[in-house]
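All protein chains but one are shown in place.
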Amino acid sequence: MLYREAGDFKTSYAADNQTFPIRFDRYGYYLVLAFAFLVMPMVISDYWANSIVIPFLIYAIAALGLNILIGYCGQLSLGTGAFMAVGAYACYKLMVAMPGLNIVFVVVLAGLVTAAVGTLFGLPSLRIKGFYLAVATLAAQFFLIWLFTRTPWFFNYSSTGMISAPTRTLFGYPVTGPSASAVSVYLVCLSFLVVMAWLARNLTRGTIGRKWMAIRDMDIAAEIIGVNPMRAKLSAFAVSSFLIGVSGALFFAVYLGAAEAGEAFGIDKSFLVLFMVIVGGLGSILGAFLGAAFLIVGPVLLKMLLVNQFDWSSDLAAHLEVMIIGALILAFLIIEPHGLAALWRTIKEKLRLWPFPH
Amino acid sequence: MLDTQDDGYMTADGRKIGGVAMEMRNITLRFGGVVAIKDISFDIRWGEVRAIIGPNGAGKSSMLNVISGFYHPQEGEVIYKGYKRPRMRPYEVARMGIARTFQNIALFEGMSVLDNIMTGRLNHMSSGFLSQAMWWGKAAREEEENREKVEKIIDFLEIQHIRKTPVARLPYGLKKRVELARALAAEPAILLLDEPMAGMNVEEKEDMCRFVLDVNDEFGTTIVLIEHDMGVVMDLSDRVVVMDYGKKIGDGTPDEVRNDEEVIKAYLGVAHD
Partner (left out) sequence: MPDTLLFAMEAALNGLTAGIMYALVALGFVLIFKASGIFNFSQGVMALFAALTLVGFQQGQVPFAHLINAIFGTRVHHFGWNLPTLLAIPATVGVMVVFAWAVERFVLRHLVNQKPIILFMATIGLAYFLEGLGDLMWGAEVKRLDVGIPQGMSGAVDDLTFGLFGYGFYMDTLDLYAMVIAALLVAVLVLFSQYTKEGRALRAVADDHQAALSVGISLRFIWVLTWSIAGIVALVAGIMWGAKSGVQFSLSLIALKALPVLILGGFTSIPGAIVGGLIIGVGEKLFDFFMQPIVGGATENWFAYMLALVFLLFRPQGLFGEKIIERV
């Protein structure tokens, strides 16, 4: 009887439109935020931060971005890895060129650069759809990675061909480079994720979001009722690439510390983020979180179980993991195309009626 | 300004019909070798209910698509509000106050009823990107104002109970009504309805007829309507265009059309005893 909306009447349209219309959800959300910002930094170990929590935070931003493009606007992209690379390399070049610039601005600027590149590669979407577009984004994936690995300017002519992040501080604490502590990295990533999710939620709840969804559901009808398809699609590409670029910048600068385009941002990254979106739920902000959590935590747990517990070779565990991921994608698409987020909704609906289901 | 203005006329039931809102002049539309519309001219007056009838494949829907800018005719011109309309994309036409429904419902299946109708208000919302991203200032205010307008339409069409239902879960008749709501939300000057009553049962048809008449009456919306049900057409419309094989074979009040030799021969058939 705890979880219910009865008696929780709305007296204004603003109250009816809010993100968590049910009081219980709202408090739950504040609780999670407080826990993430106040409790986690105290208790988190370096191992957990580096192997699970920080990758989760960063991938969740990328999944949010891709979900805007695929889940909200219906434009399939397989170029996520390359766009993350754009964010990473833009971040690197900016860090090196302007050592005095605050890292937060650097990351945001890197996102903006990625937005520009993403919009450029989104131009074909004005003429082509579906898997045709997927192939066009593959062009972005392979071309950009080639460009980053072959053009020495991008990695400042370093002999290894890698880019590595110099140390930058925030409020006096180093957040990039070898001396950055796991907790400060965690807090930076968390803050970015919260802000990005807030932006994504705002954009998807209003006019722009409805334009995207209209294009997704029926592009011709959308145009006839007054949606400018060019602006809708390109803005989706821009916003999506911005988020993906931010995630790429964080992935490189605060998480990896050093990266090489082909290795860190290959096509397998594109698929990984796509799978997060599918498993989490197409067209759902919450889904991006759930999908990223699932596909980051799942493999780690599987590996812990098989390799550490049962002494399997890590190769074997990796093969099984690939197979399981494939099977999960199929299962989700067949059973619940709206992913974990929809399962969550169903559970809540059941809860709302509990204990009187009829 | 082209010289198409006149004063209009009074209908039998005492409604004032205005001057010419839109005029189709010698429209010809071809798809490859197939001629869908052959040299058709007619006009639409402010405030009237104008029907387009004709057998299947007569080119009625193509005509509606020309009006809404989805098809571009090879010959002829569209005069709107006294000016020749240049070649436009459909969304630009929509912004000039023309809204429509579709023969095969074209709702956004992944969205709720409310969101579907809110998309109808797109052209009345202008908050910038940043304002929306922050949900601050104009964006939030605008959302509420437009929600109020949409709620009025929801009341008007009696669909309060399904406000938050995903469209995909609705039965056919309600979907048609939601589609009308979306078109109405745009507050169009001209509303195009492509077979709004197709596939409905008698009760649903009556409801829909009532809504169409109410819309015309209360908001003064000009309505262009394609319909197969002759009874409905004769009851609703002020003037009727009859098409057959892409040509116009009749144009006038329902009574005139009903008694037109050629129309009877081509469309209504001889079995009119």
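Letters are used for the chains, namely A and B, taken in the order the chains are written, and counting of residues starts over at 1 for each.
Simple rule for what comes next: contacts are C-beta pairs under 8 Å (C-beta built on N, C-alpha and C of every residue); 3 or more make two chains touch, one makes a residue touch a chain.
Because the structure is a prediction, the values reported are computed rather than measured.
Peer 1: Which one, A:36, A:103 or A:274, makes contact with the chain that was left out?
Peer 2: The missing chain is touched by A:274.
Peer 1: Return the single residue from A:194, A:230, A:258 or A:324 that touches the missing chain.
Peer 2: A:324
Peer 1: Of the residues in chain A, which ones touch the absent chain?
Peer 2: Residues in contact with the chain left out: 74, 76, 124, 127-128, 130-132, 134-136, 138-139, 141-143, 145-146, 150, 220-221, 224, 267, 271, 274-275, 278, 310-313, 315-316, 319-330, 333-334, 337.
FYI, only the chains that are shown with their structure count from here on.
Peer 1: Give the list of chain B residues in touch with chain A in this complex.
Peer 2: 68-70, 89-91, 93-95, 99-100, 102, 106-111, 115, 118-120, 122-123, 125, 127, 129, 132-135, 139-140, 142-144, 147-148, 151, 182-183, 186
Peer 1: For chain A, which residues are in contact with chain B within the complex?
Peer 2: The touching residues are 12-14, 17, 199, 202-203, 205-208, 210-211, 213-214, 216-218, 220-229, 235, 283.
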